[in-house]
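Heads up, one of the protein chains got dropped from this complex, but the rest are sitting where they should.
Chain nomenclature is as follows: A, B, C and D, assigned in order of appearance, with residue numbering initiated at 1 for each chain independently.
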Amino acid sequence: SVANSASAPATAGGSLRVVLAQEPPTLEACESNLTSTGVVVRSNVTEPLIERNPTTGALEPLLATEWKATSDTEWTFKLREGVKFQDGTPFNAEAAAFTIDRAVNSKLGCNVEGYVFGDADLKVKAVDATTLTVTSPKPDPILPLRLSFLEIVPTTTSTTAKVREPVGTGPYKIEKWDAGQKITLSSWDGYWGKKPAYAKAEYQWRSESSVRAAMVTSGETDVALGLSPDDNVGDLAVDYPNNETVALRLEATKAPLTDIRVRQAVNYAIDKGGIVNSLYQGKHKVAAQLVPEGIVGHNSTLEAWPFDLDKAKSLVAAAKADGVDTSAQISLVVRNAQFPKVTELAQVLQEQLSQAGLNVKLKMLETSQQLTYQVRPFAEDEGAVALLIQHGNQAGDAAFTVDQYMLSTGAQSYFGTPEFDAKIKAADAASGEARKKSFEEVFAYQNDKLVQFAHISHQTGILGKSKSVNYTPNSSSGDELRVSEMTPAS
Amino acid sequence: MSEPLLQVDGLCKTFHVAKSARGNTRLKALDGINLTVGRGETLGLVGESGCGKSTLARTLMMLETPDEGTVTFEGTNPFGLRGKELLSWRRRVQMVFQDPFASLNARMNAGDIVSEPWATHRNLYPSSREREARVRELLHMVGLRPSDARKSPQEFSGGQRQRLGIARALALNPDVIILDEPVSALDLSVQAQILNLLNDLQQELGVSYIFISHDLTVVRHVADRVAVMYLGRIIETGATEEVFDHPRHPYTAALMSASPKLDVTGVKRDRIVLQGELPSPLDPPSGCRFRTRCWKAQDICAEVAPEPRVTAAPDGGLRLAECHFPLETVKGLTGATATAG
Amino acid sequence: MLIYLRKRIVSSALPLVVVIVGVFALARMTGNPAALYLPLNATQQMRDEFTARNGLDQPLLVQMADYFGGVLRLDFGQSLRTGQDAAAMALRAFPATLQLAATTMVLAVLLALVVGCWAALKPNGVADRISSFVSMAAASIPDFWLAIVGIWVFAITLGWLPTSGVSGAGAWVLPIATLLLRPFGVLVQIVRGSMVSALSEPYIKLARSRGAGELRVVTHHALRNAAAPALTVAGDLTVGLVNGAVVVETIFGWPGIGKLMIDSILQRDFAVLQAAVLLTAVAIFALNILIDMGYALLDARVRPVTARA
Amino acid sequence: MKTAAQSVLPGQSRAHEVVLSVRALAVDIRTHRGTVRAVNDVNFEARAGETLALLGESGCGKSMTAKALAGIMDPVCDLAGGEVVLNGTDLAALTPKERLKFAGPELGIVFQDALTALNPVYTVGTQLGEAFRIHRGLGAKEAKVQAIELMERVGIPEPESRVNSYPHQFSGGMRQRILIAMAVALNPRLLIADEPTTALDVTVQAQIMQLLRKLREEGQMAVVLITHDLAVVAEEADSVAVMYAGNVVECGPVSEVFSDPRHPYTKGLLESVPVHVGRGARLLSIAGSPPELHDIPAGCVYQSRCPLVQDICRSERPQLLPVTDRPVNDRPVDDRPVDLQDDADDYAGALLSRPGRAAACHFSEEINNV
Partner (left out) sequence: MTSSLTEPAAQDQLPGTENRPSGKGNGSQDGNPNLFRLLLKDRFATVSAVLLVLIGLTAVIGPALMGDLATKQNLLFANKAPFSLAHGWEYVLGSDSLGRSMLARLVVASRTTFSVAVPAVAVALAVGSLWGVWAGYHRGWRENVSMRIADVIMSFPSLLLAVVVLYVFSPSAGNIVLILALTRIPIYLRTARAESAELQSRTFVDAARTFGARPNAIIGRHVIPVVLPTLLTLATLEFCYVMLAESSLSFLGIGIQPPDVSWGLMVSQGRQYLQTAWWLSIFPGVAIVVTTIAANVLAAWLRIATDPAQRWRLALPRKRLIARIPVKEAKP
């Protein structure tokens, strides 16, 4: 009963309780790039071939022990031996090939397919039980990184329908899913690696962050995700950089945003320091680009735009003097409840941009509607749009950001220039240090020449953690909460 | 009586109601009513509660549509009228309702109530000055003061409200007024005032009345002729004195006998106390409707419905009674008591 | 009674059809769910595939016909979001709401009866003033606010109750208390009003003239007569709870139908939405019939068929 | 009165013994215009086996008096003074709780409107049996048996089946019988009947009156009959108290009061009855209407409508005083109701204390000169 679970120490029975912001719609492995699914499944129930170290950004072996590019377009993977799936079937190259085929080449409509691989079809081949080759149509220097998003499932998995409760090779298997109430994972004895400290993991979900906070405070849960700085959980709060960046994306094809001075004015008008310090209690970092530190391509030399209202005003005035219709309405489009205090942030932005002499109208929308502004095809009827985006680069490579947001044909990009597109393409194809450099240049170029974005802040996630749990969250904790990394505090 | 002003032939009215014990859902409230009313005449209509008096009045006022039968008013059937003609018929026939409290809208003042009919009949008194004058006149006619026009109905006593109802009926200068129990809700002293007023109006304006009441003393005082109703049928008609003094239908006799008399001698009368209840109009008895309570009932009464028997009264008028065994001698009442228990 | 029931059920059928059509139409007005279910960089081709896969490319009338056919076979289709059977999802969520609503209403009615009677005994007395104040305040506090304050006070500060969830009896307390307040407030006033008028009826005087004491007068004679208006209002309030407990369900993580509905709207999960709405509509019609039968139980005058004894 | 009460077997009073004696009864009503006196200084007595009629126009305070006697006044009404001595106990001095013991066994009341006076949601059997459950502690089954017996007593056919019917399934006359049955269930000494037949037809009225008479004789009850129907009073009552604007203006034996009224109001009432007047002839009537309760004049309550009004009437309220020198027991034996002749002995005894006629008029002797 509740009274028990509230008072009993978290270690009793070796059970770890986690409260999420929403119930996973499914636990299907090929959908695990969805935050709510991945946070339960990834590296708990299922595992990928390769995983990315969230702190260093380096790729580390998991189910694949080594990999190398065997040609321009082909990669060869050596697989771990002696691994079994939770249903008893062995893990081998066939299973890996099956998983890639199922996720990328099938009609299932897996979310991960579009997210990681776009429309490229891969050729996979199980050379022998432990050797796998993957061929991409075009040279892909980050194919191993892409594959780190694929959670390996056994060949017994259905290819015609998605499965809600997948079988994997992970340390935990799904014990019970009380729809609407909770999901219980229990540790699996046949796991190839180290046995995790907790015998069970229980997931619940509450959509109000204050309730999640209350649950940590009252000891009803051990870990609460997605808290807001005002939830006041005291020293139970653990901050971690969550790789999310908040920015305004400016639609530079409609007046008054057509003029770069106006876009610059927007950047000058926003008091990023004030926002970070006042709204987020100094926990976020003022941003100068769309990716935070730790992502390949982050340009640490870039400086955030200073807050200079006078300069903003004069830029607007100058644009007006040149015939730009600066009184045209700019819709400030914001998604409801997208992240903590988004409503407040929206009001601050609206106020500050208005101060600079722009005509800004705030539009708070629900997800589905907001998407019509965020992704192509864009809503047509509106005038200029300034869209508040929260971009999280889960992969650790700037390509995932830049292709989407800056390529003139990017799914989430309003515009670009051929020159800029060429720069990006080049960066995409590069590898190693050159890749890093190229992307750094891309970010600098956008700030100088395009100014499609007004960056605001790099966010810091807050996780509520009971004193009885030892765990240090990292930048991927919001997407992939590894229970095996947690231990009871003695 | 020359040609009657209003003539009713074979009027029937059925209501559909919830099921009765015998599964009947059709309630025959009026079952073949025949009536005539002459000019300047008062017809009294008496009968027990629920026998259909109000239904008859409402049907005559076209508030209900009859299933069968005809109403003839000066040779025309009002149910066939439309538009202007209907309006002019409405003007000529008016009604005073049973309940002086319910028939006046509590949220209007007396003046508005009396002049309400002219909102529909605009051409009667086109100018507002005329209307005001006429309201004063009407109020005066029924014995209220012009200043009462501003009062609301709650500020009037029952008798005064009944007068307002009469003034409203008079507003259209009708030829026939149907009075549904105009005095039964009133105290004795007020009742006398109303009866006087009605009498005066008839003398002055020559209107005809259909006067519905269950108070026999009152009916006897006002009516020229009476009709006695029982379960949706008129079972006896005739000139007032005739019917009262020489009832031919046993029910009439019982009715007369049951009504208490203000007799200060203190001698208790013997009287017919009818046993049993009024049968439900949903399941009326077969044959003669009164047979279940009649002390003269015989087998034939249960089988055959009696035909109306017309006899000539001593004063020359017509008497009509629906009974297989009409009473011959009125003085024989005492004998009747014994049988009635 | 059976005839009556049959008649009622038949006469509810048409409104139900209207509800079904209405939900269908409204749902389609909210736009294509493709963007929600596809990756942000999905191509047009992927979108088209998605639309075709879910039958959303058909003309509206065809979709509607399909849908109606499904409804007749009690097949509401599959959830876009979870891939589960939509009807099963709705049926799974419904009992949670129903239990919550039923418990709440039972408590609200009982409490309101006690307080309302207490207030009605001395109209305009101190008890009356206090109870009407409390009940009005109760009826006018925003529920989500109350819920959060409740969690703060009883779960965090005092630690008496769990913050949320469905496990154990304690978890019921806060949701019910939150939901209870408005029905309670409204009902107290209704009960008080009808008790005051019932207590001034002649039959109450008659009961007193028979030597019935105050308690007997209230509990035996007035209460049953005063119950009918309370029943009507309680019915309306229950309807409100059945399809409007979203706020409480959201805050307390109660896996009910309200939350399911709002989630499926947000997620454009039409099949689930349609199943859930139809289910609640049926429940509401059933509730109305129950209430009518309640009247008949309370008062012989409204029994549909009564033989004249 | 005490002595009289003591000499009687419990449960039944001796004929003609004073059962109820009302002294200086006054009732106040609080309205938002202030407190008004609805019943003022009302005195009367009711005797076992006899009927006392309270007569008066609508709103004159008849029902209020009855409710005050039965202790079931509206919350806005207060007993402002006086005694209600029932069988030796002053009911007015009791607390409401103590009074409950008397309601039923000692005092029964029949209401005017039989439709609203019965609780629509319970069967008549339940309601009839309640008195037995409260006062005799019977169970539901036994109470039902008693209820059936009662229904039989008041002449309801097929009581066994109808005991489970609801009030709306009965006709008005039947409902009135049920109300009467309820009132006489525990054989009270005093029965108050507030306009028991006003809503009923003449034929039913006759039945009800017959029933009341029968019950009165069986149980030697004292009956207080409230009505505004002169004819009913003339036929049913032994004595009468005429009320006007909360005051008793005249009282005495019916035959005397009606044949020789000593108050102009009584006289006016009697004259406005349309009997012995030719058809269509002008009826006499009392002009004006009764005063409103909140501005009852200082002097005689009838002054504004009285043809005899003088200065003294405007300044001084007339007391209810004996008006005749004739001793009451002189009245001819023929006048007495038939049933009284049976116990002539008791009758003679009771007559000794019988008050005579009284009227509250300064000019009660001159009435007939009007």
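One rule holds for everything that comes next: a residue touches a chain if its C-beta (ideal position, glycine included) is under 8 Å from a C-beta of that chain, and two chains touch if they have at least 3 such contacts.
For clarity, every value in this text was computed on a predicted model and none was experimentally measured.
The residue from D:Ala24, D:Ala140 or D:Ala287 that touches the chain not shown here is D:Ala287. Although one chain is not drawn, the whole complex shows that of A:Gln369, A:Asn393 or A:Ser477 it is A:Gln369 that touches it. Among B:Lys13, B:Lys28 or B:Arg58, the one in contact with the hidden chain is B:Arg58. When you scan B:Phe73, B:Tyr125 or B:Phe156 for touch with the missing chain, the hit is B:Phe156. Checked against the full complex, the one of B:Asp99, B:Glu132, B:Glu241 or B:Asp283 touching the unshown chain is B:Asp99.
Although one chain is not displayed, chain A still touches it through residues 209-210, 228, 230-232, 271, 274-275, 277-279, 336-337, 341, 343-344, 346-348, 350-351, 362-364, 366, 368-369.
Seen from chain B, the chain kept out of the figure touches residues 58, 61-63, 86-87, 90-91, 93-95, 97-99, 101-108, 116-117, 119-121, 137, 140-141, 143-145, 152, 154-158, 160, 165, 168, 172, 193, 196-197, 200-201, 203-205. The omitted chain makes contact with chain C at the following residues, 11-12, 14-15, 18-19, 22-23, 26-27, 29-31, 123-126, 129, 132-133, 136-137, 139-145, 148-149, 152, 182, 189, 196, 236, 239, 243-244, 246-247, 258, 261-262, 265-266, 273, 277, 280-281, 284-285, 288.
Note that in this section only the chains that are shown with their structure count from here on.
Chain pairs C-D and B-D differ in how many C-beta pairs they share in contact, with the greater number at B-D.
Centre-to-centre spacing of chain A and chain D amounts to 91 Å, using the average Cα coordinate of each chain. If you average the CA atoms of chain B and of chain D, the two centres end up 32 Å from each other. Remark: chain A and chain C have CA centroids separated by 39 Å (rounded to whole angstrom). Of all residues in chain C, those that touch two or more other chains are 306, 308.
Counting only residues that touch two or more partner chains, chain A has none.
Chain contact summary for the complex, chain D toward chain B: residues 57-58, 171-174, 200-207, 209-210, 228-232, 234-236, 254-255, 258-259, 268-270, 272-275, 277, 279-280, 282-286, 289, 334-335, 337-338.
Within the complex formed with chain C, the residues of chain A that make contact are 1-3, 5-6, 25-26, 28, 107, 109, 111, 113-115, 118-119, 161-162, 164, 179-181, 204-208, 210-211, 214-215, 217-218, 220, 366-369, 371-372, 374-375, 403-404, 410-412.
Taken together, the chain D residues at the contact with chain C in this complex read 67, 70-72, 74-75, 97, 100-105, 107-109, 111, 113, 116-123, 130-131, 134-135, 161-162, 164-166, 168-169, 179, 182-183, 185.
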